[in-house]
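Excluded from the complex is one protein chain; the other protein chains are retained at their positions.
Labels for the chains are A, B and C, by order of writing; each one numbers its residues from 1.
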Amino acid sequence: MPEYSLISRIGSLKLESPLILASGILDENGYTMKRILEEGAAAVVTKSIGSVERPGFTPPVVAEMDDDLLNAIGLSNPGIDHFGGEIFIARSIGKPVIGSIFGATAEEFSSLASKMQSYGADAVELNLSCPHVKGVGSEVGSDPALVEEIVGEVKSKVSIPVFAKLTPNVTDVVAIAKAASRADALVLINTVRAIHIDIYARKPTLSNAYGGLSGPAIKPIGVRAVYDVYKETGKEIIGCGGISGFEDVMEYMMAGARAVEIGTALKTSGRSIFDRIKKDIISFMKSERIESLEEIIGAGVSR
Amino acid sequence: MPEYSLISRIGSLKLESPLILASGILDENGYTMKRILEEGAAAVVTKSIGSVERPGFTPPVVAEMDDDLLNAIGLSNPGIDHFGGEIFIARSIGKPVIGSIFGATAEEFSSLASKMQSYGADAVELNLSCPHVKGVGSEVGSDPALVEEIVGEVKSKVSIPVFAKLTPNVTDVVAIAKAASRADALVLINTVRAIHIDIYARKPTLSNAYGGLSGPAIKPIGVRAVYDVYKETGKEIIGCGGISGFEDVMEYMMAGARAVEIGTALKTSGRSIFDRIKKDIISFMKSERIESLEEIIGAGVSR
Amino acid sequence: MIHADIIRKEKISPTVFTLYFHWNATVLPGQFVMVWAPGTGEIPMSLSHLGKEKAFTIKNYGQTSDKLINLEPGERIFFRGPYGRPFSASKGKTLLIGGGSGMASLHPLIKIGSSGLIAARTKDELLFMDEFEAGKVIATTDDGSFGIKGNVLAGLKQLDLESFDMIYACGPEIMLYSVYNHLKDMKVDAELSLERMMKCGIGVCDSCSINGFQLCMDGPTFTMDQLRYMNEFGSEKLTFSGKRVKVP
Partner (left out) sequence: MIHADIIRKEKISPTVFTLYFHWNATVLPGQFVMVWAPGTGEIPMSLSHLGKEKAFTIKNYGQTSDKLINLEPGERIFFRGPYGRPFSASKGKTLLIGGGSGMASLHPLIKIGSSGLIAARTKDELLFMDEFEAGKVIATTDDGSFGIKGNVLAGLKQLDLESFDMIYACGPEIMLYSVYNHLKDMKVDAELSLERMMKCGIGVCDSCSINGFQLCMDGPTFTMDQLRYMNEFGSEKLTFSGKRVKVP
């Protein structure tokens, strides 16, 4: 009987499984990240950190819609200079911690990336895709020239792997992916721009009105983005969006992802989701006679 | 006690309620449209008709995902010259029939629109937004200059109201809406580009791989598009996407829609959905002391 | 999609095969599924066997059916469903009228005591004849190679139709329309299972509709009373592209 190994590789990063905690969910406090790593995640991505402290938006910052979630946290963060301690706590267990950063210019991104590297982050993820904050996030991430400049600048400044997280809120995600091609891997997708109105209050539920939709609703959109970019660029991809079970992980991998990030499902399934999915993937590999996950990466893409 | 009237107006079209059957769902056969009008829809939009007969894609053309649906019917249609009979049958009950058309050029659209008018269609809806067919649909609908040309050309050729149906698969829906501003109303949104892979077949479920996502999953995306376009342009809007209950209709109207189109929910709720929602809207108007639906159009938009 | 492995395959005529598989679901006679041959197509298919072991009985008609009947035991089939309104259950004397592969959908209704009238172009295409009790089944063939020479009407004329408590029929529309016309002024209860183009199976695409009814949801079985109000029945239908044409 073969050994079923879940070991995954993204750029030069080696992971014990393809399952990573997504940015922005339970990853502001170092102790929380540490606990999630202890309880089964192969790596965590920190929440997105900027150059200066930002309070983010006033609550309501989330609206639950069954298992889906609309959020406009507003990139609340303590500023990069106050985040080293959290990375230090999170890394104490010895698994990879990926530092997510956001900014408006190539210089800002590269300075943030250098600081993340100096804190010991094992990779850096460029958030080019937050859908609800003006001037950063998806406004940056829908401009191919700027994306190219940011990725190039960061790559020239740090030695740790660089992941570029892209937004689905564009006409042509492949064009943006090509612009980001110097990244070691692409992360697809961030949330989808959306609104919920409370009809009894006659007001948008989120204080910011606009938010980002996550959860099962966006899975087919994420799978499409991964499929598209894998087919057209062949780049290494981390899939993200609406994953809550092993089927979703397998689907993303067959669309071309080498690993995945899981966020919103933590809300419904709790931290045990990582261990549950790992077990289920192994059962699937057994019954489908898959010896290595490498076999299925992109296996569902018709060329 | 006030009379609760659901009468709605879009352009010069008067509707007994704001509830319209969306294009592509149960509207290929004239008898089906007639029956849906008899059973409660205020109007129907025909499936999108082109210049020549098109078989569309080979099944599987739909994939069910709980209450959501992924489809790539592929604009199958008999060609405009064979569609007059269906419109004739559908119109026999005396309610408005809106002819949906698709094409690649302004000339094609305007010739189709003229034929729809000659068949007696009460309005024409320009499908600028089908997400899964190359060369027509959303490829056309994401080019502002072409959108402007098509809408202008059609407006100059027909006297019936012209609705432009836009795609959410663009970076900036407001820019497209502005390009379409000569239309009497905008229809927002068509389906969202998506993929589903069957992990046991290791193949996309749809024969075309890419499809359009509809149903509850896309409602927050549709509401966002309506909100955005209403806020930025003030145009008359027909909301569409994921509507299955009166709450959804009220939400779209508070975001700025004057009427709505309902598609996928027919699958789960059947044709009785129109009558059920009408009853529920009236109860809501009573308990929320709304005398006319005009009061709530755009009421949830913060300016 | 549901998937299952083929456990057995039987050739029951030169062009018709039965594929057996395990599927733990309740399916009623007359219901159907959409069967997917990845890379080829997806087509509506009745279940000819409804026990713990289920089966499709498939006629080699074109691309997708051909792909399916060429699958071997151990290979995987994909389908979704069950869909549609089943034949209504009925006690008493029943007559099954099947034309061509329409017998597949009637097969689960064959019981001790059921009578059958099977119509086909030629002897080879008469399905499931030997599952009826001796003397309980008659056949018609267009070419006279077996049974009565002629179409279904020739068979109908030989039967005391009003003696049956329920008649179930399935086959090409032209045949069903003959059955309908022959029965419509008689005192008989009958349900006919129609065929139309089916793309979605779930009541959205409208390709299977007949006078506002969707075969995939409201049918494929209809009662005589329902058919009475359908002027498209036996007369017009839409093609794969949605073009209105005469029923052949």
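Some notes on this structure:
FYI, a residue touches a chain if its C-beta (ideal position, glycine included) is under 8 Å from a C-beta of that chain, and two chains touch if they have at least 3 such contacts.
Since the structure is predicted, the reported quantities are computational estimates derived from the model, not experimental observations.
Taking the complete complex into account, the chain left out of view touches A. Interface note for the absent chain: among A:Asp68, A:Glu86 or A:Asp228, the touching residue is A:Glu86. When the full complex is taken into account, the listed residue touching the unshown chain is A:Glu28, out of A:Glu28, A:Glu107 or A:Asp172. Interface note for the absent chain: among A:Leu13, A:Leu69, A:Ala106 or A:Leu293, the touching residue is A:Leu69.
With the whole complex as reference, residues 24-29, 31-32, 34-36, 47, 53-56, 58-62, 64, 69, 71, 73, 76-79, 82, 85-86, 198, 200-201, 203, 205, 207, 263-264, 266-267, 270 of chain A touch the missing chain.
The rule is simple: only the chains that are shown with their structure count from here on.
Inter-chain spacing, taken between the CA centroids of chain A and chain B, is 33 Å.
Averaging C-alpha coordinates per chain places the centre of chain A 51 Å away from that of chain C.
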